[in-house]
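All protein chains but one are shown in place.
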Amino acid sequence: MARKISFKTAINEALDLEMRRDPSVILLGEDIVGGAGAPGEDDAWGGVLGVTKGLYAKHGNRLIDTPLSESAYIGAAVGAAACGMRPVAELMFLDFMGVCFDQILNQAAKFKYMFGGKAKTPVVIRAMVGAGFRAAAQHSQMLTPMFTHVPGLKVVCPSNAYDAKGLLIQSIRDDDPVIFCEHKNLYAHETEVPAESYAIPFGEANLMREGRDVTIVGYGLTVHRAMDAADRLARTERIEADVIDLRTLSPIDWDTIIESVESTGRLVVVDEANPRCSIASDIVAFVTQNAFGALKAAPQMVTAPHTPVPFSPVLEDLYIPSVDAVTAAVGRTTVAELVA
Amino acid sequence: MARKISFKTAINEALDLEMRRDPSVILLGEDIVGGAGAPGEDDAWGGVLGVTKGLYAKHGNRLIDTPLSESAYIGAAVGAAACGMRPVAELMFLDFMGVCFDQILNQAAKFKYMFGGKAKTPVVIRAMVGAGFRAAAQHSQMLTPMFTHVPGLKVVCPSNAYDAKGLLIQSIRDDDPVIFCEHKNLYAHETEVPAESYAIPFGEANLMREGRDVTIVGYGLTVHRAMDAADRLARTERIEADVIDLRTLSPIDWDTIIESVESTGRLVVVDEANPRCSIASDIVAFVTQNAFGALKAAPQMVTAPHTPVPFSPVLEDLYIPSVDAVTAAVGRTTVAELVA
Amino acid sequence: MSNNPFPLSRDDLLKAYRTMRTIRDFEERLHVEFAKGDIPGFVHLYAGEEATATGIMMHLTDVDRIASTHRGHGHCIAKGVDVHEMMAEIYGKVTGACRGKGGSMHIADLSKGMMGANGILGAGAPLICGAGLAAKFRGDGGVGITFFGDGASNQGTVLESMNLAAIWNLPVIFVVENNGYAESTSVEYATAVDSYVDRAAGFGLPGVTVDGTDFFAVHEAAGEIIRRARTGGGPALLECKMIRFFGHFEGDAQTYKAKGENELNRETRDCLKIFGNRVTSAGVLAQGDLDLVDREVALLIDDAVASAKSAPLPTPADLLTDVYVSY
Partner (left out) sequence: MSNNPFPLSRDDLLKAYRTMRTIRDFEERLHVEFAKGDIPGFVHLYAGEEATATGIMMHLTDVDRIASTHRGHGHCIAKGVDVHEMMAEIYGKVTGACRGKGGSMHIADLSKGMMGANGILGAGAPLICGAGLAAKFRGDGGVGITFFGDGASNQGTVLESMNLAAIWNLPVIFVVENNGYAESTSVEYATAVDSYVDRAAGFGLPGVTVDGTDFFAVHEAAGEIIRRARTGGGPALLECKMIRFFGHFEGDAQTYKAKGENELNRETRDCLKIFGNRVTSAGVLAQGDLDLVDREVALLIDDAVASAKSAPLPTPADLLTDVYVSY
């Protein structure tokens, strides 16, 4: 039975279903229940934006509010995972990685390899990413490229409620550490979502729209910019685009991307992260090295500028890759032919 | 007067010269003097590998040994910089970024922008990078792409003693936060270095060798692999390569790279970092987007594999990009033509 | 007035009151404007906590530096940051303290020794150690003060910094603004020690706990600690127990608080009322003196809001500037 529910509700549902299915699943985070030791109501917050609201009533002490000590509780989640639990830790904003990164970079990500394959670390770290919330430079970053760079980590960034539910369920069942990135400006976004449990395998991108002229790749929020751009291009320029939603950044579905570019010959990657060593550059470089012959024009990267995220809404709106920027990039891949 | 000195000595000399020139330069780090509060000799260590040895005798209390609290002392260096000092903080191994990254990512790198241009943070963070030391997964990473990704940071990685001295002097004089990466396997490497003070400007790559057939780009240790590969190619295949030493990763000298590729039409980037969202992918993507017409073949990336750094010497030697891997990649850029 | 029982002159008392009233009005007004939807982003109000920022900052000059928090408006005002520039910043205008690029959580004015509000809990502690180190090298007698909440007191950065400041004998003061809550979580749940004085002792720091709603208690305790730090006596911790009148941020339903908790606090523990009663009943200031300040401050805030609203926005070019000194 599918109903329209929000991205936020889909995440809540995925957590609920996995907690019912597997007693080793526990949730840790700041105010994920709320009101700990306070005189008022229980379950007072359900997370800073209410994503985990209501789970405490269903699962009680398997949700654990933490002190404001990310190193300690993210590390505790990692350690518990190495001891057979399946913790889902909420790092409110991924920007806070800076105070707990070692437990991810040098511990969770490396156990398996460093210990010769003898360790398993099934921990999920949920965190909000992305700009548009007027939350300024320390609460709006993507940082997805940094995690994608790290061997041993899996990195997920859904673009809609359906994927959010299926990918989070897979993340919890996956035996490797997963960084689960939730774009805060997608929380209210609704799609049809089945009530029952389902897992979306990692490394399978979603071909959202089929065209023949150009391949547009995005993830998270930028998938929507890519779709809007594709619609506009179809209407106004009769350009038909393949739009690929990566869904997972690591592992990444190279086959689907390469296959599409081999048919279109043109590639535009839309990435909300900063440009240097970005997901956009990663994809353009891989495709160029491995499908150079198929390219009819220079691949184009549409990213945030090489700046922190500005506070002022007028600037922040310019910071996030726009539909105009995507259509312009597509335009460059069509004229670029002449140059090439 | 130029003499042959080691990379390590060149760094020591740069620190000494800048401390003489500018009283606001101070050094902080773990055991950079050594023996603090201990019964034995003063200046007992001069850093874990002796890089700062002898500076205490010359500059006394302007070298400060720190407790093992990277967040506190790296942050203190950042704070002191915001208050008019020019601290050079040693983060022994860049791998330790995980315990202090916030002070770099969300503080030092963002002050200037977040405060509307009203802040200046002239801090230098020196750290060892790279594999080959048999130091295993937590003491051998490059991590250069992560820092290069961050707007507001400047990232330097010298390949030889001459550059190390000139780039460190520039780093100390620079008004922005600089991550100064010292490849531990280059410390003993010697080149001719003038005794006097000189600064090498950021964003100026070094064309180490001129060819016409292919452009090979590297930084740090991989510059030497690139040079060896170029020599071998010239001897055995009569292939002449441009070899470009980036010297600084952010800012990066796009002009020199593009200019070279426009003349050779072929590009190989050699990066000791892991492959995803790497410096290699960053350069291949930028060049492809901006000089697509000049490319005669698919650009090639030679990087470490997508794995942590293994301990066993036999595996670690396979992990680091080899001369063979570089020549093979150059080979692919020449045959690739047919495919294209 | 000859028989002034307070350690502050009449003028200083008026200055203190004006500062507290300015913070209060600034925050109460933001609460109203935010509800209208005029203000973007996260806004954390300092209302109820004014006596702490003011009692401490009365001892400081521009050579002294502070590192603030996400709840930084009060610290900014007490440290002398221009109220018009603050308001414009919160509205995202180019006339703001950070030219609209920082917003409420990042207001800074280094010329006033205000090293920035901070969106990262505890991040100010290492930074202020650096300020203290710089002051020590310069020998300018400056002190550094870092503020952090009861919740942030459990951040490793804060804890490491206490040890660092102690072994380096830095002129640094750690001010715990203990308002009992971290978002919706109580300090009793999150912090495993009854008094922060014990926490400080574990790092060799002297510590004092005061009623942060009592300006005079804060002023006295801070004065002694700051004097000691200035004269080479080293770092210390000051715990101020206080009240947060509003929610964690604007929009917080506050269901974790007890019924009537806010009303009772405003009734019985309003630091402005407490201060007013003290100074008027002592006959050092007349109610009329305070009323005059109230009227002046009201006008100031009205004007700050009005000019912030009408101020120009940043231009697209501003997006790309200020990344590097040489950008």
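When the chains are written out, they are named A, B and C in that same order, and each has its own residue count from 1.
By our rule, a contact is a pair of C-beta atoms (placed from the backbone, for glycine too) under 8 Å apart; a residue touches a chain by one contact, two chains touch by 3 or more.
It should be emphasised that the depicted structure is a prediction, and the values quoted were computed from it without experimental measurement.
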*Out of B:31, B:163 or B:282, which is the one that touches the chain we can't see?*
B:31
*asked:* Out of B:2, B:68, B:188 or B:335, which residue would touch the omitted chain in the full complex?
replied: B:68
*asked:* Touching the hidden chain in the complete assembly: which of A:19, A:33, A:55 or A:114 does that?
replied: A:114
*Kindly note down the residues of subunit B that lie in touch with the hidden chain.*
30-31, 34-41, 44-45, 48, 65, 67-69, 71-72, 95-96, 98-99, 133-139, 305-308, 310-315, 318-319
*asked:* Which parts of subunit A face the unshown chain closely enough to count as touching?
replied: 24, 26, 62, 64, 66-67, 69, 71-85, 87, 102-103, 106-107, 111-120, 151-152, 154, 174-176
*Could you please point out the subunit C residues that touch the chain left off the display?*
154-157, 159-160, 162-164, 166-167, 189-194, 198-205
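We take it that only the chains that are shown with their structure count from here on.
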*Using C-alpha centroids, which chain lies at the maximum separation from subunit B?*
C
*Report the inter-chain centroid distance for subunit A and subunit C in whole angstrom, where each centroid is the mean of the CA atoms.*
36
*asked:* What's the distance between the Cα centroids of subunit A and subunit B, rounded to whole Å?
replied: 30
*Any chance you could list the residues of subunit B touching two or more other chains?*
71, 102-103, 106, 113-114, 151-152
*Touching two or more other chains - residues of subunit C*: 98, 100-102, 106, 118-120, 156-157, 323
